[in-house]
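The complex is shown incomplete by one protein chain, all other protein chains being positioned as in the whole.
The first chain written gets the first letter, and so on, giving A and B; residue counts start at 1 in each chain.
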Amino acid sequence: MARTASPARLVIALSVAAVLAVFLLYTSIAGGGNPSLAPSELAGRSGEVQLAGLVVGPVAGDAHAGGLTFRLRDIGEKSGKAVSVRYAGSVPDLFKVGRHIVVDGQLRNGTFVAEPGSMITKCPSKYAPKQSGDPA
Amino acid sequence: MAELGRAALVVSLGLSVYALVAGALAAHLGRRRLALSAQNALLAAFGSTLVASAVLLSALLRNDFSFIYVASTTSEALPTAYTISAFWGGQEGSLLLWLLVLTGFAAAAIRLNRGWARDLIVWVVPVFGAVATFFAFLLVAVANPFATQAAPVDGLGMTPSLQNPYMLAHPPLLYLGYVGLTVPFAFAIGALIAGRTDERWLVATRRWTLVAWTALGIGQLLGAHWAYEEVGWGGYYAWDPVENAALMPWLAATAFLHSVMIQEKRGMLRIWNVLLVLLAFSLSLFGTFLTRSGVVNSIHSFTQSSIGPWFLAFIGVVVTVSLALVFWRLPKLRSPTRLESPISREAAFLYNNLLLLALCLTIFWGVVYPLLSEALRGEAVVLGREYYDFFLRIFGLPLLLLMGIGPLIAWRRASLRSLLTTFRWPTGVALATGAILLALGAGSSVPGLIAYTFASFVITTIILEFTRGTKARKALGATSWPGAFSSLIARNRRRYGGYVVHAAIVLLAIGVAGSSAFDTVAEAKLERGQSMEIGNYRLEYRTLDERIAANATEIRAELAVSRGGRDLGTLEAGKNAYTIEDQVSNEVGIRSDPLTGEDLFVIAEQIDSDGTVYFRVFVKPLVNLIWIAGLVFLLGSLITLWPDAREQRRLVERTRELGVPATR
Partner (left out) sequence: MSDALEELDVGERRRLELVEARDRALAALKELEFDHRTGTVSDDDYRALVGPLRREAAGALQELEPEGAEVTEETNDGQGRPAGERTS
C-alpha cells in the first residue's frame, strides 16, 4: 500500500507554483501599487501616487461643486513647503486643518489633482481610522 | 489605588515567570509537587490580573482622572456602558485585557484537562507562562495602565463614532479570539516538547479553537456592521490593516479547523497542523501588534511606538523556537498514512487549506509590503483595494465551490463515475441558476455571477446532505420526519453543524457579491422640495431639522422615499456635531427592505448653510444577508460545539482501557 512519492507533496508544490504564478501575473499586469509620498517628496514626480500629509489652510471651495482646495504639508514639520491640492468627492468627517490625511492622485501643473473620493483621514490615537471613499 | 493595580501586575509578572521556569523544570525533572505549584501559579496569576483589572475598572467608573489612562479615554459625560468599554479602548487597557483573558483561559484549560492528560499538561503550563510573562512584562515595564497625574477637570472623551453598541462587543470578541488561539498553540507546543505523537492535544483543544474562531468571526462581522452604519461610506470592509489584522488569523484558524479533521480521521498532516496553529497564533500576535503599535501609518510611527519593537521581537522568538521544536521532533511527527488520491475528501480539505493560506498570505503581503518597501527603498508603496479584491476573487471563488464538493466526496478516494452521479443535481441547479441570473442581467459583473452560481451549487449540496441524511435515519427506524432530522443532527453534531456554518458562509458570499458587484450609486445636490432617483426609488428632500442632544447637535435631512409610486415612509440622514470632542460624524440613513434584503443607503455628504444638501445614495442588493449570515454562523458553531454525551463516554472508555484516570 505504500506509495513511493506522496501525491500530497506534488499537489502542494503545484499549488504553490500556481499561486506564485497568479501573483506574479497580477503584479506585472496591474502594477505593484502606488508609492506613498510626503508632500516634500512630490516635486517632479509624475504618475499616480498617494500623498500623505498634514492639512494646512486656507481651505476653500466645495468638494461637490468645483473642487475643494487646501494645502498639505509634511507631517511633523512646523513650517515648510506645502503642496496645494484640489479634491472632489466625499470628504471624511474628520477632515479639518491639522488632520493627517492620505489622498491618491497626480501632480499636474503644480497642483496635486486628487482622485475623486480617495481621501482617507488617519486617526492614530484610536484604533480604528476613519475613512470615506467609494470602495465599490 | 493605582499602586495596588501596579503591584498586582508586578505579582502577575512574577507568577508568570514562576509558572514558566518552575513549570519547565518540573516537567523536565519529573517533579510532581513542583509541577503542581507551577499550575497554581498560573491560576494565581489570573487572580492578581483580576485584581489589577478591577482597579482599572473602578477607576473608570469613578471617573478618576488622576489615572492618565482614564483621562485619555473617557469623560464625565460618557455613558456608563462606553466608560466600561474604554477599558480596552487604549493601548495599556487592551494589553491588560489580553493578559486577563489569557490567564483565565490558561487556568481553565489546565484545570479541565489535567485529569486525563497529565503528562501533556506539565509541558503546556510553561508555554502559557511564557506568553503571560510577555504581556505582564509589557504592562509592568513598557505600557503601564496605572500611570498617574494631577487630575484634570475632565477627560478627553471617546471618539463619538466608537460610542456605538457594536463597538462595545467588537473588541472583546476579537480578544477572545486572539487569546483563544493561544490554547491550541500551547497544547501543540507542549505536545511537541513532550514528544507526544498521540492526538490528545487535538481532542483537548478542539472546542477552544472553535470558540476562538467563532469569536473572531462574529467580532469581525460586528466590526463590519459598525463600519457600514457608523463610519458610513457605503461599504463594510476597506482592507484596512487593522481589519486585515483580524482576518488573517481567522483564515489560518479556518484552515486549521479543517486540517485537524484530517488528522483525527486519518492520522495525517501532523507537521502541517503544528505549523498551522503556529501560524494562527503568530498572526494573532501580529494582529494585536498591528492594531496597537501604530505601525499601520508608517514604519516611522512603528519605531516611535513603545510596544511595537517588543511585539515584533516576541513574535520572532515564538516563531523561531516553535520551528526549532518542530525540526527537533520531525522524525516523530512523520505519519505513515499517505494521501491516496487527488480526488478524495482529504485532498479536498488540502485544497481548501491551500486556498485559505494563499488568501491569508496575499493579505499579509498587502499589509507588510508598504512597510518593507519603505524600510528597503525609503519609499512606501501601498497596494490598493484592487489588489485585495482580485485575490479575494481568485482564491475565494474556488473556496466557495469547494465547500460544496468536499463534503460529498468519499474519504481516501472517489471514482470519477461516482462524482458524476453525486454532483448531477447540484451542477444542474447551479447551471440553471446561472442561466436565469444571466438572463436577469447579472452578467454585468462576471465575478458576481460566478459567486451566485457557486453559491447555488453549495446550497443544493447542503440541502441534499440534510435530506439524504434524514431519509437514512428515518429508514433506520426513527419515528417521524422531524424526529429523524433532529436525531440526525444530534448524532452527527460536528458534521451537520459544519454544514450550517457552510450555509452561513454561502449567505455571506451572496450578500457580499450582491452588495459589491451589483450595487448602484447616485449623487445629487438637492434643495428643499427637490427629488432624486436611483434604481426604482425616488427620494424627495423635505426638511432639515436641527436637534440638541446630550453631547451633540444633530442635523438631519428628512427624505420621503417611494418606489414605483408606493410611499415607503421617510428616511433621515445628516451629521452630528460633538461639542466636547469637537468632531463631526456622519449619520447615514438606511432603509432595509424586508423582502429583497436590499438597503437604500443615504449619505448627507455636505450640508450648506442655505439648507442645500449634497446627497450620495446607494442601493445595495442583498446586503442584509451578510448580517443574517452572522446569526446562522453562530447557530452552526453552537451545534458543533454542543457537548456530546456519546463522545464523552467514548473518551472515558478509551482512557479507562489504558488505566489512566479519565475525569475531565
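Methods note: a residue touches a chain if its C-beta (ideal position, glycine included) is under 8 Å from a C-beta of that chain, and two chains touch if they have at least 3 such contacts.
Note that this is a predicted model, so its numbers are computed, not measured.
Asks: What shown chains does the left-out chain touch?
Replies: Its contacts among the visible chains are B.
Asks: Looking at B:165, B:267 or B:482, which residue reaches the missing chain?
Replies: Touching the chain that is not displayed is residue B:267.
Asks: Which listed residue, B:3, B:533, B:608 or B:647, touches the chain dropped from view?
Replies: With B:3, B:533, B:608 or B:647 as choices, the missing chain is touched by B:647.
Asks: Where the complex has a chain not shown, which of B:40, B:422, B:445 or B:579 is the residue touching it?
Replies: B:422
Asks: Looking at B:35, B:442 or B:639, which residue reaches the missing chain?
Replies: Answering carefully, the residue with contact to the hidden chain is B:35.
Asks: Write the list of chain B residues that the hidden chain touches.
Replies: Counting over the whole complex, chain B touches the hidden chain at residues 26-27, 30-33, 35, 118-119, 122, 196-200, 264-267, 407-415, 417-418, 421-422, 465, 468-469, 471-472, 475-477, 491-495, 644, 646-647, 649-650, 654, 657-660.
Criterion: only the chains that are shown with their structure count from here on.
Asks: At what distance in angstrom does the C-alpha mean of chain B lie from that of chain A?
Replies: 26
Asks: Which of the residues in chain B come into contact with chain A in the complex?
Replies: 89, 94, 159, 161-162, 231, 233-235, 237-238, 240, 242, 268, 291-292, 294, 296-298, 301, 338-342, 347, 350-351, 354, 358, 361-362, 369-370, 374, 379-387, 390-391, 394, 516, 519, 521, 523, 525, 575, 583-586, 603, 605-606, 614, 616, 618
Asks: Quick check: in the complex, which residue numbers of chain A touch chain B?
Replies: Answer in residue numbers: 2-3, 6-8, 11-12, 15-16, 19, 22-23, 26, 30, 32-37, 41, 50, 52, 62-65, 90-91, 93-94, 100, 104, 122-124, 126-136.
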